[in-house]
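Apart from one protein chain that is not included, each protein chain of the complex appears where it belongs.
As written, the chain order gives the labels A and B, with residue 1 at the start of each chain.
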Amino acid sequence: MNKRLLALLSLLVIASMALAACGGGAPAAAAYECTDAIGCVTVAPGDPIHIAYALTVSGATASLGEDSKGAIEIAIADRGGELLGHPIELTGEDTLCSAEGGQAAGTKLSADATIVGIIGTNCSGEARAAMPLISQAGMVMISPSNTNPDLTNPDHPDSHPGYFRTAHNDLFQGRIAAEFAYNELGVRKAATIHDGSPYAESLQKVFADVFRELGGEVTAQEAINVGDTDMGPVLTTIAAGAPELIYFPIFEPEGPLVASKAKEISGLENAILMGADGLFADTFPETTGSAAVGMYLSGPYVDVNNSAYGEFLAKWADQIGGVPPSGFHAHAYDATNMLLNAIEQVAVVGEDGTVNIPRQALRDALYGLKGYAGLTGNLTCDANGDCATGEALGVFKLSQAEVDGAWPPPVFWQP
Amino acid sequence: MQSLKRFSWTDIFMWIVGATLLLLIVIGSTLTLQQGKYTTVQWFDLAVFGLAQGSVYALIALGYTLVYGILRMINFAHSEIFMSGAYLGYFVATSMQRNGFLQENPLLGIVLIFLTAMTTSAILAVILERIAYRPLRGAPRLVPLITAIGASFFLQYTFRGLFGTQNRAYPEIDYIRGAIPLFGDFQIQKIQLVVIIAAAVMMASLAFFVQYTKTGKAMRAVSEDKNVAALMGIDVDKIIVRTFVLGASLAGAAGVLYCFMFRIVTFYMGFIPGLKAFTAAVLGGIGNPPGAMLGGLFLGIFESLGPTLFLDGLGIPAPYQLKDVIAFTMLVMILIFRPTGILGERLSKTKA
Partner (left out) sequence: MSTQNRFNWQKAIQLGGIAGLIGVLIALVGMVESFDHRDIVAGAISMGWTMLLLTVLVAAYFSASHQPSKSFSLVASGITGFIFSLVMSLLAFLIENLDLRQILVNASPNLLKILTLENGIPNGLISLIVISTIFGILGGALYILPAKIRKAISLGLGMVAFLGLMEDIIQVTIASTGSGNSAIGWMFGRGTQSGLSIIGAIVVFGVVIGGNLLWGTNAPKINAQVSKMPPNRQRSLRILGYGLILLVVLYLPVVLGLYLTEVVNVTGLFILMGLGLNIVVGFAGLLDLGYVAFYAIGAYTVGVLTSLSGQLSTAFEWNFWWALPVSIFICVMAGVVLGIPVLNMRGDYLAIVTLGFGEIIRILALSDFLKPHIGGSQGIVNIPPPDFLGVLLNKPQTLYYLIVAGCILALFVSQRLRDSRLGRSWKAMREDEDVAQAMGINLVATKLLAFATGAAFSGLSGTILAVKLGTIYPHSFALLISINVLSLIIVGGMGSIPGVFIGGLLLAGMPELLREFAEYRLLIYGALLVVMMQVRPEGFWPEETHKREFHEDAPDVTPVQEAA
């Protein structure tokens, strides 16, 4: 008892000393007068300009995070790792594709006042939980792959100042998929499957709504659980409605399981399979095997013949190795460049090389971005933070070549 | 004790809940069948899917039940043993695919894949037993459970670290692909037939092994009473290791069968089948190998048929999302009315 008490007392003494020490530090005198409404970041000579990522780099969605992270690293390497004569420091947090992970990462990043801007998050749920803090800390965050419409809906409480995205939202992609199925393929009966993720559920809902609106019939809106492997039963049930097309905007490994099983179900042998950008990854055709041949995927489209994109892929192969594992690398690359450009644009460089970055001005510069020629097209941000062009979306058709390892597939149709 | 228990309000509550659920099932099934939305062929297909999946559950469940019978512990890491076999089998399968061996000698190739997987699983199980479980003999019940949970995480993420995060797929082996026509419109996928038959053969040989061989008899003796078995000259540690090897080989084989059906291997692939298999083991009566087999098949078929049969008629959207709800509800119901599983547990009366 006494020992514990004693330990406690000493802890208190140490704590109070630490407090006193913290309080006593002299404030650094700054020559630059910061007049920005939400403050400035001051980078002393030799110190790095600090940007961060908040991506899902572990777990089942790791390929999404790795894809964006690689693109950010390339964008930084493109500038020789320097901005305005300062090294660029990139740190990051894993967001785990969950609200808890997003909040923890968001809190940690927003606590670090040296951070100028953040590239992230991958999953929309993370952004909802992270953004209030990040916005309050005065930082900007540009997401390469949040697709939930709420985030840039000014009437929704989950939209916050300082939030931008280069990804298209679900309303757009779901509509394109439905229009493609109805108008281009001439399909009149379709079924959908989602996996209980907010992304897939919302995408299939938009698809189903638009498809009905166009005059088609949705025979079933089924769902599976993440981790399911036996897709036979659910597909047999779907087969009862005899759909001509099955739209399953889900992820790996459930996506390949659905695709390869569908071909074995009597009544679905000839059904057209269609997925979305969640399956737009080089591993998908490989794991699906022959069943992937003839399948359609909607996803972010970047013209492979676009020389800038070709260069980007070459850099990827050189610096990171292989090909990008998912579909949002171009969005992340554009996001990073937008951020770095905006910093360059608003930064005030002192005589000794000190850089001051006013935060509100940085936000304003991004809101005012017009016609930036990125990999995903000409990006213009609106007042809600939506910078996606909508140009960068297409429908792809997989063939035997992709199953044998070619990636990305050729674009089949564009809106 | 059980029989002497007086009738209480909790029993009435449970009977009401049970009756309500049963009523719902009956109404739902009747409505579904009345709608006539699904053909007989489709019902047959559903049952076959369930049977194939159930066979795999049964094979894994045997591993749980064998270990439980002897050590009274839930070997949570058994699901990772299942995964490890499938994973190493993948590397052999792809390399054989690449040099054409698998296409030329499909049968031999398949046997090799099985051997690799079963050996891997068995080795891993022996290591696990030696390092993690053996020092804990005689510890309170929760300690081995937590160890097993820890080992499960450790193995899962070690595999993730060693072999990477990406999903990999077994090669498509033409030898076991395609459908076999039965009478009329009925047909069965070759692979499903293979899985069902292979599982049945393995389960039968296990039953034979446990019943008639010397090791099998020793296993039963150890599960009855460790101390007496030791007095009878049985090397208890050795028998425990053999039990682990046996259970693990079955899990490894189940892993390969599973991958022949679904092709995809991931580091977390063991978790859900493992959970289901354990449910199956409890369902059938834990510590009871025939019970585990029955429980596995039962669970597989219920998962496959249940959602459509019970829920579709009630107008519940996306019934397959709820298949685990059906599985677990059934487990609870069976345990309430038959507290030791369908076939009853086969454990000695002495407390663990």
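Quick note on the criterion: contacts are C-beta pairs under 8 Å (C-beta built on N, C-alpha and C of every residue); 3 or more make two chains touch, one makes a residue touch a chain.
Note that the structure is predicted; figures quoted are calculated from it, not measured.
> Report, in label order, the displayed chains that the undisplayed chain touches.
Per the touch rule above, the missing chain touches A, B.
> Which listed residue, B:Q156, B:Q189 or B:S249, touches the chain dropped from view?
Here the residue in touch with the unshown chain is B:Q156.
> Who touches the missing chain here, A:R79, A:K108, A:R212 or A:K397?
Once the missing chain is taken into account, the touching residue is A:K108.
> Please identify which residue in B:A19, B:L182, B:V201 or B:V332 touches the non-displayed chain.
The missing chain is touched by B:V332.
> For subunit B, which residues reach the chain that was dropped from this view?
On the subunit B side, contact with the omitted chain comes from 1-2, 5, 8, 10, 13-14, 17, 68, 74, 91, 131-132, 135-136, 139-147, 149-158, 160-164, 275, 278-279, 282, 286, 316-318, 321-322, 324-325, 327-329, 331-332, 335-336, 339, 352.
> Spell out, residue by residue, where the missing chain touches subunit A.
So the residues of subunit A touching the unseen chain are 1-3, 5-6, 8-9, 11-12, 15, 18-19, 21-28, 46-48, 57-58, 62, 87, 89, 91, 93-94, 96, 98-100, 103-105, 107-108, 110-114, 125, 128-129, 132-133, 150, 156-158, 194, 196-198, 200-202, 221, 223, 225.
In the analysis below, only the chains that are shown with their structure count from here on.
> Between subunit A and subunit B, what is the separation of their C-alpha centroids in Å?
Inter-chain centre distance comes to 38 Å.
> Quick one: which bits of subunit A touch subunit B in the complex? Just the residue numbers, please.
Subunit A reaches subunit B through residues 60, 62-63, 196, 221-225, 227-230, 232-234, 236-237, 239-240, 252-253, 256-257, 260, 264-266, 283, 286-290, 325.
> Under the definition above, what is the set of subunit B residues touching subunit A in their complex?
37-39, 41-42, 45-46, 49-50, 53, 165-169, 172, 179, 185, 187, 189, 258, 261-264, 266, 268-269, 271-273, 303-305, 307-308, 312, 317-321, 323-324
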